[in-house]
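Rather than the whole complex, this shows some of its chains in their spots.
Chain lettering (A, B and C) follows the sequence in which the chains are written, and residue indices restart at 1 in each chain.
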Amino acid sequence: MKKTDILTPIGIVMAIGLILYAIISGGKGIKIFIDIPSFLITIGGSFGAVLITYDLATVKKIPSALIMSIKGIDANKLELIEQFKELSKIIRKDGVLAIEQQVSEMEDQPFLKKGLELIIDGVDSKDVQEILEIELNEREKVYGNSAKIFKLWGSYAPAFGMVGTLIGLIQMLSDMGSPDDIASGMSVALITTLYGALFTNMLFNPIGFNIESKGETEIEYLEMVVCGLSSIQNGDSMRAMEEKLVTYLNEKDRKSYENSSSEVA
Amino acid sequence: MKKTDILTPIGIVMAIGLILYAIISGGKGIKIFIDIPSFLITIGGSFGAVLITYDLATVKKIPSALIMSIKGIDANKLELIEQFKELSKIIRKDGVLAIEQQVSEMEDQPFLKKGLELIIDGVDSKDVQEILEIELNEREKVYGNSAKIFKLWGSYAPAFGMVGTLIGLIQMLSDMGSPDDIASGMSVALITTLYGALFTNMLFNPIGFNIESKGETEIEYLEMVVCGLSSIQNGDSMRAMEEKLVTYLNEKDRKSYENSSSEVA
Amino acid sequence: MKKTDILTPIGIVMAIGLILYAIISGGKGIKIFIDIPSFLITIGGSFGAVLITYDLATVKKIPSALIMSIKGIDANKLELIEQFKELSKIIRKDGVLAIEQQVSEMEDQPFLKKGLELIIDGVDSKDVQEILEIELNEREKVYGNSAKIFKLWGSYAPAFGMVGTLIGLIQMLSDMGSPDDIASGMSVALITTLYGALFTNMLFNPIGFNIESKGETEIEYLEMVVCGLSSIQNGDSMRAMEEKLVTYLNEKDRKSYENSSSEVA
């Protein structure tokens, strides 16, 4: 099951569409909601705060973090169990060196590949565990940091929206004209608050939580890989290895796994 | 004691009823509180943000999470102690294979069943513990993730409610008519804020916390199962096993257990 | 030192008294602050949200949690040290069975009693520790869950207060009359917000934190019991046991303990 993440663009289109619908159904046109200076102060100002917070290496990662939030994660757990069973069979029959060929072709599973290479090279079981743990922590940090950038941006944006509204209010109140002038000044002043709320709740926060959630999915997959690798290196029986790996499946996957297993048997 | 969760629908009916009572006792009718565009922007928009946050596999789980919050959890701890005592007696008398028949019929206790099957199959005590721990963690994650979806939705909804109100305010202020127009425009603008507050505090947050609380109840039950299984595999005396399991009971259950025990004795 | 918790009612009387004083000193009478529908929507509605959140077993515990917050906790640490010293003396002289009589009379210290009974029954030191740890965790959860109910209620109540105010505002604005009508409508609308703020900060939150704090006091007392029991079972010298237990005393108790000890010596 390849997890597709088509939902990110669908969600964005849906949220924007509904906002536009609300604006248009108000009958005052979309023009009063477009204001470049308001955009600059809210989104630009909060991006300035992001720049103050992070160094260049981190800020450079924002585009790749954005891509991360659109791409699905390829964490096919059912396939992984099959792979481990096959590898285990070969090793039992022909020894650990027999999987060398197969391992060299695992381009799309770098973590699994690295672990198997270490095992083939005869690296000590404890060292393999240690290396994979560090790797896992590093992956966790990459996701955590990427998510934090967007969440922090999502906390700065409404604040700069409020700053924009306060600036507008102070200007308006410092020199009042007719009530009509006040109302329209107020209307302009509120646009930055609207921008701050919209960008934060439609983009920054959802993207931040999206990356966080993707990180959890991948980390769980990697933990399953570590579990399988340790099973292989400890020479667990096929039954014990399978039992451990199946535990990582959710209910639905577990059923489809049991069905496919019994078919074979 | 089968925990019924009839309280979820009762609470919803009670909260909705009181809101309706407040609306009707205001004497202005219910019609001014119903506005489809306001509903779409608040609930639809925040659902869009949920879609951006999660991938398809997670969003698909929302209905089953909803059902989870209505169904009670079958965590009868008193019965579990009896089961463990019986199992322990049989094993002492006829060995571990004698419970095979009984285990195969435990359809409604998959976790207990799996643990006993592993013991029957002679899987090592340490491996059994490890497999059950992974399983327990997976269950914990299922509850945690389901609860988080609703809590996140509950944090987006008031934000989109505010966005709707801001859009209404800006439209109203950009082109003012008579004071009466202003007031009624303001009235409409506030409806999205009302929707956001209502759905979050009457549905999203309570359901999120409900699932979280159910998760805690089930995890505690599963920990009790793990404790009992480890007692059986370690060959604890009946007394020690009972003493450990009773500790998981709350005061009320403990008393009723002691009464029933002394009756037997 | 028996900790009295007369402060809970004193605090409630004090807070209510000051609120009444503020209301009466305003010179507009107390009648404008009493509104049954406002009470129903704020407190009833938020109680509905509590019902959605929890199952029957948990909701049934609310009254006993309330009582918990008024009753003091009997955690006399000085007396406990004396008890342990006496028990230790008897065991040294006549063996562990000599305390059986004394233990059977400890009705008001169920946790200490259970631990000693296990020791008398010759249960293994490691098993005693494990059983007491589970018991301690269960007590911690009881306090934690009880506190959480009130804190959650305290988070729903202001939200329903705001819902009530929004409903009032929308009704008022949808059909305006004279400025006087507006003002008095506004006055009524704000009452739900007042109720939400009052009940949360005068009852729900203080009671929630009260239970939390009582839990910490009891857990610390139980940890001291566990420490003393392990000292007895490990055959610590009187000096080592005393030294360990005294560490749990606060400065004041420590001084009064040292005084009473030196008097004896």
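In this text, a residue touches a chain if its C-beta (ideal position, glycine included) is under 8 Å from a C-beta of that chain, and two chains touch if they have at least 3 such contacts.
As the structure is a prediction and not an experimental result, all values here were calculated from the model.
Peer 1: Of the identical chains, 3 are shown; go ahead and state how many the full complex includes.
Peer 2: 5
The rule is simple: only the chains that are shown with their structure count from here on.
Peer 1: I'd like the angle of the rotation relating chain B and chain C after CA superposition, in degrees, nearest 5.
Peer 2: About 70 degrees of rotation relates the two copies.
Peer 1: Same residues or different residues where chain A meets chain B? The copies count as same if more than half of the interface numbers are shared.
Peer 2: Since fewer than half of the residue numbers are used by both chains, the interface counts as different.
Peer 1: Based only on mean CA positions, could you tell me how far chain A sits from chain C in angstrom?
Peer 2: Taking the average C-alpha coordinate of chain A and of chain C, the gap between them is 40 Å.
Peer 1: Between chain A and chain B, tell me the centre distance in angstrom, where each centre is the average of that chain's C-alpha atoms.
Peer 2: Computed from C-alpha means, the inter-chain centre distance equals 25 Å.
Peer 1: Which positions in chain C touch two or more other chains at once?
Peer 2: There are none in chain C.
Peer 1: What part of chain B is in contact with chain C in the complex they form?
Peer 2: Touching chain C: residues 1, 3-8, 10-12, 14-15, 18-19, 21-23, 25-28, 32-33, 72-73, 179-180, 183-184, 186-187, 190-191, 193-194, 197-198, 200-203, 205-207, 209-210, 213-214, 217, 220, 227, 236, 239-240, 243-244, 247-248, 250 of chain B.
Peer 1: Contact residues on chain C for chain B in the complex?
Peer 2: Result: residues 37, 40-41, 44-59, 118, 121, 123-124, 127, 130-131, 134-135, 138, 141-142, 152, 156, 159-160, 162-164, 166-171, 173-176 of chain C touch chain B.
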